[in-house]
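See structure below.
Only a single protein chain was left out; the remaining protein chains are all shown in position.
By written order: A and B. Residues from 1 in each chain.
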Amino acid sequence: MNDRRRVNGPAEGTRRPVFACHVDTASAPTRPQRQREPKAFRKIALETGLTRSASGSSYIEVQPSPPPASYNSLIPHSSSLKLACSVHGPKPLPRSAAFSPNLVLTTHVKYATFATRKRRAHVRDASERDLGVHLETALRGAIIADRWPKSGIDVTVTILEAEDDRWWADAPDSHDASWGMMNVLAGCITAASAALADAHIDCLDLVTGGMAALVSDDENPDAPPKLVLDVDPSEHRSIVAACVVGYMPGRDEITQLWLKGDSSNAVLEDGDKRTVHEALIDGAVTAAKSVHAVLAEVVRESILAAGQ
Amino acid sequence: MDSLVQNANPKLQLTPTQFAAIEPNAYILSQLSQRPSSNGVPTRANAREQFEFRDMTVTVGGFTHANGSSTVRIGDTSVVCGIVAEQIYTSEVPSWDVSQASVSANKRRRLASSGKTLLDNDEETDQAYDNEESRHIEDRCLLVPNVTMNTGCTPGYVPGAPPSEDEQSISNNLLGLLRSTRMIQAEDLRIWYQPPNLDAGESDSSNETQLPELKAFWVLHIDIMVMSYGGNIFDAAWTALVAALRHVTIPYAWWDVDKEIVLCSDDASKAHKLSLREMPTSCWFSVFEPQPRPASQDEVARGSLGDGWWIFADPDGYEESVCEENVWCVVSKDKNGKTRVYRAQNVGGSTVDSEVMHNLLQISAKKWEDMKSIIDEVVATGSPRAVAWKGKSYSA
């Protein structure tokens, strides 16, 4: 708890503020509803080259669905996704490292302390390590590593704001299902891909992240769950399963696949013959293709901007 | 530019980029001595004048889960600041003594009865109250600023590593400044409980109300992330901190006797902003000394080298890398326009004498005027909107 290398707060620790409406359910607000079509995306803003001190960098922001006009609570209505990524290298490997004929990729993902409703710690936790490993897998499949012998690159993603795991009023302190991480990973993959392109690291394709989920909004537990893309977990009563892919559209190749949740009992809507897994993966791939169009446009514009 | 460098080193035949990378000290010197600006003042390698500050953009808000947040860009440096308010109950503080709060409780009652608020800066602000203010903030560690540079902003900081010496030093300096300027009023961070007056019916004197009890404090976790490293991190961090503090919204909070917890209202109209006493501005200057010092006194006498050293306001990363000595000024002005100096020190050298320091303080005071209007403007425009400031040159 007490780290002498940081300025520490009270030794007793601090508590999150408790809002009266959490305790008094009568005045609780209602859950936001997804207004978009199941296959529609929230608006994405993507920029490259903002961090001048890095070989390559990017910033991605997914704008949240707007709150209702009458909303004036201090409790944020919804979260958005804000990620900054930087790439350093190719640079020499550490002295102690063994010879490598290939580019050695290192990935780091870190949440800002103020990125989520519950304040994050300064020290990396398991979910951040998890994200780092998934991100590394996604990028490794896209990078042409033998072009850069004896060297390494560091890809660092800072999460300045992360998606909610679920609607805040449902379970203010629950961490059992970190659905928000799925969107974060999809964003990390896209942001890192943009930064790699900015750093001119050879890649087979612009790999992008896509996310899809099976959600259940019906009060009736037997109703079939719906497949939706680009899911804001706070807009749904429950999420049955979710899937993130790192996908290269040009080659129709998946570099990274993460499926989470229990979809074994789920039944798709009538007429859909696919298994639930197939449907989820297809959905995530569709999402990744849409994001690719945005990323391709941004990278192309950055070349033209550099040419002027 | 080619010809310039080749003049300096006719046989070298390096490109300017290579020369600049290999011999930063000589490169900066060659630019200073060979590139006077329109008014005859030597200019730096980045084409700025000695006391010219870089363009700056300040944004407040934009980070949903912070009570206050800001983004500051100064040239190629950019930092993000997020402030999260959490609470600590006095009942959980082992050393907490009810009498510790007596002075402010008395004052609170006195003010309540006279219909004034604590923030009316009246003559009643006595010494005891002042001391208690800062003691509460310091003893209880209510302000927790930390700077993080291992965000990939520069390859020198390994992500996941513990805070480096630079980060520790900046964090501690931020904390030191927050304390010594006493810009945050402890009252803004206190959560009171006014017990009901059970004896009201029996007593004649209505003045004998119960003393309010101090039940909890707000703690401000101030986290600053350096997103891009382009020199002068401290000024960017401090500006971001001040802007974010101005943007902080603290929910209305009260002690719930039945549940024995502090509850907050999510009603934005009941929440309060921090009433900052001052808005100090920090200005870093780097002192550039050519290495080696001019070999012959002739060169100095000929005037081409001036005093043999220069001061760079708002240094960029390249300049910082060759400057050993820095000068740090923190100034503020009170309501009467009187300048208060919170820091005036040189770090890493002793070239700067009191006369130069005086000039730098005057420049800092002028910068303060601009900083104040930028931050006032950005806070007034509501979040999130960026206010841009065009870099400019000052004279003492």
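Remarks
One rule holds for everything that comes next: a contact is a pair of C-beta atoms (placed from the backbone, for glycine too) under 8 Å apart; a residue touches a chain by one contact, two chains touch by 3 or more.
We take it that contacts and distances are computed from a predicted model.
The chain that is not shown carries the UniProt protein name "Exosome complex subunit Csl4", picked from "Histone H4", "DNA replication complex GINS protein PSF1", "Signal peptidase complex catalytic subunit SEC11" or "Exosome complex subunit Csl4". For the chain missing from the display, the contacting residue among B:I22, B:V347 or B:A380 is B:I22, taking the whole complex into account. Only one of B:S91, B:S180, B:S321 or B:T339 touches the absent chain when the whole complex is considered: B:S321.
In the complete complex, the hidden chain is touched by one of A:H200, A:R237 or A:R274, namely A:H200. Taking the complete complex into account, residues 1-2, 9, 11-18, 20-23, 26, 45-46, 75-76, 154-157, 164-166, 229-231, 291-292, 295-296, 316-318, 320-322 of chain B touch the chain not shown.
Even with one chain removed from view, chain A keeps its contact list with that chain: residues 52-53, 90-93, 95, 97-100, 144, 147-151, 197-198, 200-206, 248-251, 296, 299-300, 302-304, 306-307.
In this section, only the chains that are shown with their structure count from here on.
Chain A and chain B, compared by their mean Cα positions, are separated by 32 Å. Only residues 63-66, 69, 76, 78, 80, 82-89, 92-94, 140-142, 144-146, 148, 150-155, 159-160, 162-163, 167-168, 171-172, 174-175, 219, 221, 223, 225, 227-230, 249, 251, 253, 259, 261-269, 271, 317 of chain B touch chain A when the two sit together in their complex.
Of all residues in chain A, those touching chain B in their complex are 3, 5-21, 23, 50-54, 57, 64, 72-76, 78-80, 82, 84-89, 91, 108, 110, 112-117, 119, 122, 124, 154-158, 160-161.
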